[in-house]
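Of the protein chains in this complex, one is absent; all others appear in place.
Take a look at chain A:
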Amino acid sequence: MIRAHVTVAMLALLAGFIAFDAMAADPLNPYTAPPMLALGSGMAAAGAHCAAPPPK
């Protein structure tokens, strides 16, 4: 077994997960997407982050 096998398996797993999510999650809607840059958008940052304190 060589490293390429691991990489191919990893990329296949990733593609499989994204395909599964595309079927299970809410459909994408680019018209409700935020502007390309958060800076200058006038919108509060809303993304999740591992450093965010948990909800009370």
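The rule is short, and it goes like this: a residue touches a chain if its C-beta (ideal position, glycine included) is under 8 Å from a C-beta of that chain, and two chains touch if they have at least 3 such contacts; residues count from 1.
What we mean here is this: contacts and distances are computed from a predicted model.
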Name of the absent chain as recorded in UniProt (options "Sulfur transport", "3-oxoacid CoA-transferase subunit B", "Chromate transporter" or "Xanthine dehydrogenase family protein molybdopterin-binding subunit"): "Sulfur transport"
Sites on chain A contacted by the missing partner chain, in the whole complex: 1-7, 9-11, 14, 17-18, 20-22, 24-28, 30, 33-55
